[in-house]
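What you see is the complex with one protein chain gone and the rest in place.
Per-chain residue numbering starts at 1, and chain names A and B are given in the order in which the chains are listed.
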Amino acid sequence: MTEVKRSDVLIIGGGIMGASAAFFLRQRGKSVTLIERGLIGQQASGTNFGNVRRQGRFLPQLPLANRSREIWGRLNELLGEDAEFLPSGHLRLAYTEEMAGRIEQYGRDARPYGLELEMISGNVLRDRFPFLGPEIRAGSYSPLDGHANPRLAAPAFGRAAKRAGAEIVERAEVLSVEQEGGSFRAGTADGRVFRAEQMLITAGAWGSRLSQQFGEPAPLVVHGPQMAVTEPVPYGLEPVLGIATTIPEEIIYLRQVKRGNIVFGGGIRGPASAETLRAYVKPENTLGQLAQITRIVPALRRLNVIRVWSGIESYLPDDIPIMGPSARISGLHYAFGFCGHGFQLGPGVGDVMAELIATGRTSTPIEPFTIARFASSATNQTGGHP
Amino acid sequence: MSRPGQPRFMRLGETGRTPITLTVDGETIEALEGDSLLVAILTARGRLRRSEFGPEARSGFCLMAACQDCWVWTADGHRLRACDTPARAGLSLVTEQPDLSWPNRA
Partner (left out) sequence: MAEPRLIIVGAGPAGIRAAEQLVAAGLRPVLLDEGQRDGGQIYRRQPEGFTRTPEQLYGTEAARAVALHESFEQLKPQIDYRPRHLAWNVADGVVHTISAGKPGQFAYDALIIAAGATDRLLPVKGWQHAGVYSLGGAQIALKAQACAIGRKVVFMGTGPLLQLVALQYHKAGAEVVALLDTSPFHRQVMALPKLAARPDMLLKGLRIVAGLMASGMAIHRGVTPVEIHGEAEAGVTGASVRLASGEIRRFDCDAVGLGYHLRPEAQLADLARCAFTFDAGTRQFWPEIDADGRSSVPGVYLAGDGVRTQGADGAEISGALAACAALEDLGRPVPEARRAEFRARARIMERFREGIAEAYPWPAHLAADLPDEAILCRCEGITVGELRDAANAKGADEVNRAKALTRVGMGRCQGRYCGHAGAEIVAAATGVPLEAVGRLRGQAPVKPLPVAAGEVEP
């Protein structure tokens, strides 16, 4: 075994959470080593839909989402690279009066958190968004939300962190983590050892494999949200569109990128495996999505789908992530299990975790996300693998 | 060499088939029954479409439904793969990309 590097902070997992945390820790002057099993941003962070959406989120998560949105707005200057963030607006749509009522209520509830939403219905909705299908009754418009390119964002954070002096170690899987004499130690599959004063686990769907080594397993399950993209057509669909519904088959969201392709996702999730690192798209799920996207924008029925994909995402029983300090060990921090909503949060999570690690506290409330909420389930966990 | 309006393909035989007419960019062209849409257009014109990401005209590439470079728009906004779609009398096609209001035409 070889001693490789000692740093202030050791980050395990180079998705958008780990990469942005590395970047912001460097901004706060901490020395950082980030260890990634594959390549930066290759998992959920690189395969997701790309929604940079706040509306519809768990309300107590909005302060974090707002902080993240603010960073998205200046990402290009911050990183010196374009992650194609487009604040094109986000339109959350309802087919029924009941759902229209719910999204309207959400708009009222979100206002105290600083999220201004505009409820639109009837002819006004159709005049402003003439492409919407006849079944759509109402929509809630969030003018400052939008979308970005997931294939670019996390790698851009990784490169910017590296330029700022972070040590980025790719193609190295951490197998063991422990606390040893007041500092943290991580051992990789290829026999390297890393040490640091503090540790941050941002290992996505694999987070519990590491947290359980500190006695804090988390009940993660994995799924593969189903994605697809059409051929490019002229850029005429500005806002990101999504359906608010309680029927899983009806869930669908879509966005057009500036180059012209229309990306969509939703519906029944597909099989994913944290062991084989594969997530599959079921053909019948793709067909199911096709039936739904033409309900939102009927003109899409003339287009063709050219590619489908999925990614491995982890979910917790209450559908909110684990984020914050360990409940047991000081100097240890977690940010994983983002339940299908983490891309938008990524820059904010990195910033908050950097603040927390560097200063011991954060101005953004994250208490609801503590790992302590699963402390009782720790005892009856058996295998522990997600 | 071949100018915008100039035919790209040259017939070498099988010209005894029944003539049919189609419309391309608003003008009537003559083709033969049994032509693929690609051949019908390119024996009368120089291009099928325009590249989305460059300045150049495109005229298909593989002719075997593999490259997807030959998709054309019909005048009423539908999409056809020209190399493996038989030409039909009366079809009306455009070789330019549609304008930004395409999503509004259901």
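Note that a contact is a pair of C-beta atoms (placed from the backbone, for glycine too) under 8 Å apart; a residue touches a chain by one contact, two chains touch by 3 or more.
If you're wondering where the values come from, they're calculated on a predicted model, not measured in any experiment.
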The one of B:19, B:34 or B:77 in touch with the missing chain is B:34
Looking at A:69, A:159, A:209 or A:269, which residue reaches the missing chain? A:159
In the complete complex, which positions of chain B touch the hidden chain? 1-4, 6, 8-18, 33-36, 39, 42-43, 46-47, 51-69, 71, 81, 84, 86
Omitted-chain footprint on chain A covers residues 39, 42, 46, 151-152, 155, 159, 170, 230-231, 259, 280-284, 286-294, 300-309
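By our rule, only the chains that are shown with their structure count from here on.
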Go ahead and note the Å separation of the Cα centroids belonging to chain A and chain B. 43
Under the touch definition given earlier, write down the residues of chain B that touch chain A in their complex. 52-53, 68, 71, 77-79, 97-106
Mind listing the chain A positions that touch chain B in their complex? 130-131, 133, 231-237, 259-260, 297-300, 302-304, 306
